[in-house]
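Everything below concerns the one structure shown next.
The complex is shown incomplete by one protein chain, all other protein chains being positioned as in the whole.
This part shows chain A:
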Amino acid sequence: MRPLPTSKLDPRIKMVWRLNDALWITILALCLVLPLWLISLDADEPLLSTAAIVAAVIAVALYVLCLVVLPPIRYQRWRYQLTEDYLEIALGIVWRKRFIIPFIRVQNTDTRQGPIMRAFGLSSVTVATAAGNHEIPGLDVEQAEQVRDRAAELARLAREDV
């Protein structure tokens, strides 16, 4: 089988993923557990309190999965490589995917930064083709700019056709 691409993301991305997932899980858990728990306090219904407990357990399990287990594996599996002519990406834990995106097909590239990413000094690069986008999350701001410029330049050098 083809060797994996060489470049890895910035290690700080793990923290970004953790924060992001924690945020979503917390919001979901609050929406589910809190109302159930409050109603069960009032109504004294055993079914409701068990439901609340089950929801809480699921939330904790999700926390463990998304904050402890997944980020290192995900980080390990997320690889990319910029060559002269194409961008190669390998990702996925269960469903592993490998993309080859020739730069001649790239329509535009841009960098994006969410609030969490900004706090860590990270940035993501998006490469758009006529049939879909690809994102490399979590690069050093400097590096992201470089990657974007390089992709844009290589894309510009290539012949115009769709």
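Here is the rule we go by: a contact is a pair of C-beta atoms (placed from the backbone, for glycine too) under 8 Å apart; a residue touches a chain by one contact, two chains touch by 3 or more; residues count from 1.
As a convention for this text, contacts and distances are computed from a predicted model.
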Q.
I want to check something: the complex is missing a chain, and I'd like its UniProt protein name from "ABC transporter ATP-binding protein", "Autoinducer 2 import system permease protein LsrD", "Heme exporter protein B" or "Putative membrane protein".
A. "Putative membrane protein"
(Q) For the chain left out of this view, which of A:Ala56, A:Leu70 or A:Ile104 touches it? (A) A:Ile104
Q: For chain A, enumerate the residues touching the unshown chain of the complex.
A: 1-2, 83, 85-86, 92, 94-105, 107, 128-132, 134, 160-162
